[in-house]
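Inspection log for the structure reproduced underneath, given as structure tokens.
A protein chain is absent from this complex, but the other protein chains hold their places.
This part shows subunit A:
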Amino acid sequence: MTAHAWTLAFAFLILGPLLGALLAGLDRILTARMQSRRGPPLLQPIYDVLKLFEKDTLVVTSLQTLYLWGFLLFMAISGFILFLGGDLLLSLFALAVSGILLCLAAYATNSPYSNIGSSRELMLMMAYEPMLLIVPLGFFLVTGSFRVSDIIAGEPWQVLELGGILIGFLFILTIKLRKSPFDLSSSHHGHQELVKGLTTDFSGSDLALVEIGHWYENVILLGWLYLFFAPLGVAWALPISLILFFGEVLVDNTHARLKWAPTLRLSWWVTGLFGVTNLVLLSLFA
């Protein structure tokens, strides 16, 4: 591991939330423009979180804060491994642990809305986990390694070989980013059926932790997307992955929310149709 890799990893730890906040701000501006609104300033998400820290924190049980810290910690570990050029599978497992801890935090409060929110979140995890796990497998078949540093050093045309997996990944990226039609575990608006779902009973600094965790998560997901194009060089890879990333905003604004059963069925079908087929073809012709 080079000094460069360590710098990048620590840069992620410190600057990751900042970058994530910018992505979130850009997302809000884009959404507003699509709805013919002006939208908030770019730094609005940061203002929001700073304000959350100023507010009183009410908890149903003090343990919920513990689980939330765990969520944030494992999210940071996942990103750290990714940006260090480490093992993609490990990064994925840390991401899963982090997701489970977030659900536990919501379960711990035991209000009906949090309960349904976390149950739905778990169902979403069940929906996207297979596809997310297939991504490293695809990279392994192409480059012979689970290591991010080896994947980056791969052949420029690996994205073509992994076309199906890329499509599958973009599909579940919508779920991971909590975008419509798959935003069924928590909603942006407190007046909807689920109130705020998963985050109903978090407030003040607890809610700020969740927000920061999501900023980290968005950067990690952007990193995963970047990996597909990484061998093309930064000049190509970064713009392409950013465009695809913000393509999700368009999807968000043009779709209504689905129920959990179609979501689960649809994502497993997409995983099977694109992800698995891609893997099978790779193993046959590799």
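What we mean here is this: a residue touches a chain if its C-beta (ideal position, glycine included) is under 8 Å from a C-beta of that chain, and two chains touch if they have at least 3 such contacts; residues count from 1.
Please note the rule applied: contacts and distances are computed from a predicted model.
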{"item": "Undepicted complex member, UniProt protein name, chosen from \"Ech hydrogenase subunit A\", \"Spermidine/putrescine transport system permease protein\", \"ABC transporter ATP-binding protein\" or \"YeeE/YedE family protein\"", "value": "\"Ech hydrogenase subunit A\""}
{"item": "Touching the absent chain when the full complex is considered, from A:I81, A:V148 or A:V249", "value": "A:I81"}
{"item": "Chain not shown: contacting residue from A:I151, A:V195 or A:A230", "value": "A:V195"}
{"item": "Contact with the hidden chain (one of A:L13, A:L26, A:L42 or A:M123)", "value": "A:M123"}
{"item": "Missing-chain contacts mapped onto subunit A", "value": "1, 56-63, 65-67, 69-70, 73-74, 77, 81, 86-87, 89-90, 93-94, 96-97, 100, 103-104, 107-116, 118-119, 122-123, 125-127, 129-130, 133-134, 137, 140-141, 146, 195, 200-201, 204, 206, 261, 264, 268, 271, 276, 279-280, 282-284"}
